[in-house]
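Everything below concerns the one structure shown next.
Note that one protein chain of the assembly has been removed; the remaining protein chains are unaltered in position.
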Amino acid sequence: MSTATGKLCIQLINPNTSLGMTEVMAATARQVAAPGTEIWAVCPEEGAPSIEGHFDEAIAAIGVLQQVKAGRAAGVDGHIIACFGDPGLLAARELAQAPVIGIAEAAMHMATLLATRFSIVTTLPRTLTIARHLLHQYGFERHCAALHAIDLPVLALDDGSGLAQQKVREQCIAAKKSDGSGAIVLGCGGMADLAQELTLELGIPVIDGVSAAVKMVESLAALRLSTSKHGDLDYPIEKPLSGRFAGLNLGGGNV
Amino acid sequence: MSTATGKLCIQLINPNTSLGMTEVMAATARQVAAPGTEIWAVCPEEGAPSIEGHFDEAIAAIGVLQQVKAGRAAGVDGHIIACFGDPGLLAARELAQAPVIGIAEAAMHMATLLATRFSIVTTLPRTLTIARHLLHQYGFERHCAALHAIDLPVLALDDGSGLAQQKVREQCIAAKKSDGSGAIVLGCGGMADLAQELTLELGIPVIDGVSAAVKMVESLAALRLSTSKHGDLDYPIEKPLSGRFAGLNLGGGNV
Amino acid sequence: MSTATGKLCIQLINPNTSLGMTEVMAATARQVAAPGTEIWAVCPEEGAPSIEGHFDEAIAAIGVLQQVKAGRAAGVDGHIIACFGDPGLLAARELAQAPVIGIAEAAMHMATLLATRFSIVTTLPRTLTIARHLLHQYGFERHCAALHAIDLPVLALDDGSGLAQQKVREQCIAAKKSDGSGAIVLGCGGMADLAQELTLELGIPVIDGVSAAVKMVESLAALRLSTSKHGDLDYPIEKPLSGRFAGLNLGGGNV
Amino acid sequence: MSTATGKLCIQLINPNTSLGMTEVMAATARQVAAPGTEIWAVCPEEGAPSIEGHFDEAIAAIGVLQQVKAGRAAGVDGHIIACFGDPGLLAARELAQAPVIGIAEAAMHMATLLATRFSIVTTLPRTLTIARHLLHQYGFERHCAALHAIDLPVLALDDGSGLAQQKVREQCIAAKKSDGSGAIVLGCGGMADLAQELTLELGIPVIDGVSAAVKMVESLAALRLSTSKHGDLDYPIEKPLSGRFAGLNLGGGNV
Amino acid sequence: MSTATGKLCIQLINPNTSLGMTEVMAATARQVAAPGTEIWAVCPEEGAPSIEGHFDEAIAAIGVLQQVKAGRAAGVDGHIIACFGDPGLLAARELAQAPVIGIAEAAMHMATLLATRFSIVTTLPRTLTIARHLLHQYGFERHCAALHAIDLPVLALDDGSGLAQQKVREQCIAAKKSDGSGAIVLGCGGMADLAQELTLELGIPVIDGVSAAVKMVESLAALRLSTSKHGDLDYPIEKPLSGRFAGLNLGGGNV
Partner (left out) sequence: MSTATGKLCIQLINPNTSLGMTEVMAATARQVAAPGTEIWAVCPEEGAPSIEGHFDEAIAAIGVLQQVKAGRAAGVDGHIIACFGDPGLLAARELAQAPVIGIAEAAMHMATLLATRFSIVTTLPRTLTIARHLLHQYGFERHCAALHAIDLPVLALDDGSGLAQQKVREQCIAAKKSDGSGAIVLGCGGMADLAQELTLELGIPVIDGVSAAVKMVESLAALRLSTSKHGDLDYPIEKPLSGRFAGLNLGGGNV
């Protein structure tokens, strides 16, 4: 770890294989990072180009774990899982020594600090179930007033047309009006670059999880707090992983 | 599908790579299967030899999906995920045409039909968190009076010594006395062969999820009910999966 | 019990006194029953012709108990309470040696195995409260996206006009569109014969509790699991019941 | 109704057939009743001598309804269901024009007005499930710190030995010490006469539901508020009840 | 205390400084009070003229405590906090010897005794969050079907124009139609005088918390039950309060 030098390295893991989205998120992360913080943006070499359901998430989780293993070997100070479903979050926490934060988790936590109720705006309707499960897992089901989907796939955010961005904007405006919510959570890492301008335009906090997660990792690092290794988040019990999972083997000394 | 012939094929997927456990579970499944039901017991060629945490579960989910894909290609009438954490359940439901049942799900559902409260007896304490999350996801947190762990790894059930089996028995007896529960759910596929004799010895239902899941799949097949393809469990959106996940690609026409 | 011969006898108890509805439900039950299963359809000689509220349910519960007592004397392998409010369910479980399944319970359980959220379509609006209470008791309040009533009495399903059936169909179609649910639960035993064709027409699981309950009883019988007699579901404490309840006295030997 | 004369008539319905318990409860009710209030204590002529489970409750509900019908015909100003399981509560509310209060309901409500958490002390362990369901139905599951049973049958409170009373006292003292509760709810109508002296001895509110219910009915009557007849508590839909239930028929003009 | 004489003194505390509202509420309270009950209506000399948010509530709580201290010194038999947010309720219970009832609490409790679901009609939308928190604290979140705001400030009820009253009436009528609720809770002490006529006009219970609280205090006094002094509601630990809070110092003997 690099705390001696005051330097901090955060591994920003895009769980899908889209380099474009990785770049958008990295840029946003760097904008909000503290001066001494380095953002190491990665995405899996193998996997799915976008994550839009339970199946995609299961695949993405492996890519996340592979990256967390690499990040741990490199001694990073924290890991961010930059997909709104937070795929592989608890598994990654087992594997990691440093803190691991999901962007849905980060955005939802931040929203509850700023408003008594928030709304979520995401991409495809089929991902709403995943968001509902996360609200429940994190304890925020009563803090979420409503969930909305723009009904466009994730990669529409990356097609250069601006159409998806326009739909997000419209949906945010409609949600502010209809839901009685004080804040909006953007439900996709690919919307990271929209948060600041929508916050200004709408006059309420519009929260992007990538930025939020960067600050959470920095916070935990500054507090010298890391993932608990007592109980279910202790390092995985070492056992021989075979075949395509051999790369996830932990090696001697349980690390 | 084979309903024309009255034959039914259930794919019993052990998510870990242990052939011993696969056999124990297959034997139990065959004991309770209806005359016309064939149990096709499989386990992933690659993965983890036992599943004892979030990390192991993430790996196991891929093996489950690979098998579900194969099972669907073979036209099976249902899939069982035979690990008490139900790894990859919703992802598998997306991928599958037929019903998919997890053994934790099956055992918990059955328990609520027989008693107003049940206890769970499982292997390692670190897996209790997973069981608690499932209770919550399925809606049974109020039906579960207590969770207990024998504090032995999963494979101790397969070491021939009988020690783990003895501990399970003792824990079940203690739980009946202390928890005020009317039934006990066995929290590991490797305990499948213990349910019937413990039910007799304790005089209360002691429920194994493998057997329970077999009957649930048979039930759904008889009712000609299958996984909903409307909403979040619709087939995965087709997209090119790369590298070690290429084997999960769905092929033309989305099945 | 008749398991030696491979024969199984399920007592299908219509809690109201309508012979027409008893027949509709018996026919549906026989359609899905396994080859060796006999459906013994009964309804109380005394009681209410239909059940549409808390008051009707209280009356129906007595009829259910009288039938369960008779069924137990006859050695049936399971009992079904075939009214969507599951009247007298826990009382019947106390009295019974064999499993007892309610049709609301059965349908709701099945729905959660096929979809992450379901809708309910029932008869009169005043029965929605009963359905809500059951969702809560069974743990499925978060799995139910919405409840709908066609605003026709139960016996309209039995008047031969087809009007009620048409309204059910329209309501199911509307619910699929509006609720984001992957499955629909039919909220009345009198709708049992509609499930299969609506499943085909709508392309999502439309679930009838009578059929579902038949398979659940068969499942429990095959697993040799029965109602727990440890705790609150133990046989009723024997005490002299007087007057019109004398027929419910248990007789010597507490059975 | 008798409000013109300032007189109020409350029907105190003991759902079991024990005249002894009816008298104990009537005496307690009269002690706390306002000057103008008459307590009309009744119990069913037919039914169970004590209520100690779901089965007994189903039987008791019919006796309660018969009495509510009689009470309504007599123009009483309110009905109390004086058994801690509140058997038939919602059914009675449908049937009644005046308010209907259960003693578990009354005691639990009062307890939450006096302490942030309360404990329950009841008779047999098997009735704890019923109490838990009521806590849930009324919304007080988070307000109840613990439930305790003295493990003696209801009628032990009526055997003149004082043993059950002594056990209740000991259990209340133990509960105050162990649970961190500020109040205790007595979980049986037969304990009604113990509340005042235990309140003095323990120095915390020990609440009897019979007394509490008397004051609640008086309160609602004074406010001219009665059971809502809009929605699920509207009068039962009139239909011919047959056999032993004919006595519950409502007569022309819906009463 | 004045129970020897049969006299009862209830301190009705309007937490805001509006004398007009204090009078409206006092008049309503006196209408429903029992013959021997005296209503001592007070409001703080210092504070906010109306309470329409979290900030106003914090200020109001001090006024409430000052009045409770005075009421306790005067030996009143109970205190009512007559603002729908129940500001300072638990703090007041610590300070008081007699029972303390909030009007939101009173109205919500009463509503659940009369209907399985109720609606709330209040003033400004921003107070809905407070009502939601109370529903949760008291356990009634599942009993409340919907919350509505007329979007007028509290003091509009006191401006003599009748406009706010007309809006309340319209909103109640709309809520009865749309929510499927059997009762309506009026969400402001300033609506106290509307309950009786709306109950008659709408044909469902429309509940005012001021009246409800009067009867609750009378009930507790008659039962000789008072706020528990065991646990978190015990008298405040004595410590020197300084500055503008010196008036809240408890004096010797912890009272």
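Think of it as A, B, C, D and E in the order they're written, each chain with its own count starting at 1.
Criterion: contacts are C-beta pairs under 8 Å (C-beta built on N, C-alpha and C of every residue); 3 or more make two chains touch, one makes a residue touch a chain.
All figures in this text were calculated on a predicted structure; none of them were measured in a lab.
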Check: Which of the visible chains would the unseen chain be in contact with across the whole complex?
Finding: A, B, D, E
Check: Quick one: which of B:P125, B:P153 or B:G243 touches the chain that's been left out?
Finding: B:P125
Next item on the list: Just name the one of E:T129, E:T199 or E:S226 that touches the chain not displayed here.
Entry: E:T129
Next item on the list: Tell me where the left-out chain touches chain A, residue by residue.
Entry: 32, 34, 90, 99, 101, 105, 109-110, 112-117, 138-143, 176, 180-183, 196, 199, 203-205, 207, 211-212, 215-216, 218-220, 222-233
Notebook entry, point to check: What is the set of chain E residues that contact the non-displayed chain in the whole complex?
Noted result: 17, 45-50, 52-59, 61-62, 65, 88, 90-91, 93-95, 125-130, 133, 136-137, 153, 231-234, 236-237, 239-245, 248
Next item on the list: Tell me where the left-out chain touches chain D, residue by residue.
Entry: 116-117, 142, 180
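The working rule: only the chains that are shown with their structure count from here on.
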Note to self: Moving step by step between touching chains, how few steps can get you from chain A to chain E?
What the structure shows: 1
Item checked: Target chain E, source chain D, minimum contact steps -> 1
Item checked: Intersection of the contact lists for chain A and chain B -> C
Item checked: Selected from A-E, A-B or B-C, interface repeating D-E by over half of its contact pairs -> B-C
Check: Using CA atom averages as chain centres, what separation in Å is found between chain A and chain C?
Finding: 45
Notebook entry, point to check: Which chain B residues reach two or more other chains?
Noted result: 90, 116-117, 142, 180, 231-233
Notebook entry, point to check: Linking chains that touch, what shape results: line, ring, star, complete or other?
Noted result: other
Check: Which two-chain combinations qualify as touching?
Finding: A-B, A-C, A-E, B-C, B-D, C-D, C-E, D-E
